[in-house]
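Following: one structure in structure tokens, then a few remarks.
Each chain you see keeps its place in the complex, though not every chain is here.
We call the chains A and B, going by the order they appear; numbering starts again at 1 in every chain.
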């Protein structure tokens, strides 16, 4: 959820006002998973061997793509998110080398917030008034030393069908304008334009907006607004039981938020309400150029115990 | 290169003595890459679309495996390597939630050494007297704030043929004894036993030794010795022009080192001399049970700019 905080600053006033109108409505916060009361991995349950086998058949050219952008101190991220790396040479002070073949080596230390660069939002990331996926209460699993449930280390191996929706192409532009929502009409329109027949259970759906072109050129615009998934679109994808949804933007969902919608309500619909993971800052430009619309999507997030998110670099294979 | 330092403590005295005998020999430190003078990715150049396409055809069952073990403060790692994670809830002090739909969220901060848990040794990790892959001198690229060459962010997308050699099966044991070297005879013996016809250019070769069974049970033994690749075996695989070599041990190569061999000389043969990456702490038990000997191996290491290593979780698909 890169730079989300920035947005909050600007949207929270309006959002809280909007909140007033809803104040009398009782709000449902616990959404039991359809995958069973102990489930911690959501719609990744739909990535079955049958699904993987079918997805592998989408590989017809052998070209693979890395979807990750780089994570470093200059990657746009809102305060207080910070990143730092240090390179060290343990035991080699003053030019020492090890043994007769003079082995030398570098090691590395990282210090920073996981939510910088390409990232996977795990099911422990977003909740509804403190209640997360499958009715897990933050107070019971979000320990200061690591999540005791819904951690990233629990994510199963991912190899499934990926679908890329070229929204920039759909809107006939290079960079889709901020605040443009992708709902049912836009999703089905893009599918039709690209000849994609269906979105199916267990799929990974990626949106291409051209937004990453702004990185390093207009970081402020990049990180404060974005085109993206709308509330209707999120519900539409949830009904199709996809496993993950991603985009080449910092936060997937449309910002400013749609009228009368909550703050990051799309995140709520996907993560706690439906067990659908979110992929952010996915680099999809080359895939669009190659018209790689349907492909084998693979991802193994590093298994840091108790982590909320992961810095990722999925591999798409066409 | 998890817990390598531990080993150094015990082997360095012997190694330095051994060094005396070699002291008069001039040593070659610069090995120009066969991939061109500007190359930074080594034998991953052999992972071509043709290679990927052929590897995708190895998927016949659709079962996928995650090869990563977990990274946390208890994962065996020698001092001074440390790991820590903290979970935070920015902007939600004292129970605040965002907007009318009451969005709450967790974020995470990591602080630690990259070489803990399952890891990829990049081409900037190991050198020969300060000279690394393709004759790059540490003084010119190993900056304290990040590698300026050979960093992990440069690794291309990886989708290639994987071959698993079941050395525990070959030696008819659960856990191969420490100090057991895998050289040509053992590699070809395991291949024959498993019906693997060849090791080919651009392959990823993994060894299964049963060693990870020791984690949490005998961390000291786990991290101070290991069975593994010998110098002859490393040269054999280098001749076959593989892209990566890995194992279910902390350091891939046999420890104690073979007689008359250098300290981590196998690492030197693979990384700086041949541009072959190393994968450590790969969890391969389930694959052995399923006899998943040849498969599609995929890996996209998180693109942390200037990093030496990566915490990884490759996905193998059979």
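The rule is simple: a residue touches a chain if its C-beta (ideal position, glycine included) is under 8 Å from a C-beta of that chain, and two chains touch if they have at least 3 such contacts.
Because the structure is predicted, anything quoted here is derived from the model rather than measured.
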item: Homomeric complex, total chain copies (2 given); value: 4
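Heads up, the rule we're going with is that only the chains that are shown with their structure count from here on.
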item: Between chain B and chain A, distance of the C-alpha-averaged centres to the nearest whole Å; value: 27
item: Touch list for chain A against partner chain B, complex; value: 1, 5, 8, 11-12, 15-16, 18-23, 27, 29, 47-54, 56, 59-72, 80-81, 85-91, 95, 97-115, 117-118, 124-130, 138, 142-147, 153, 156-159, 261-265, 267-268, 296, 298-317
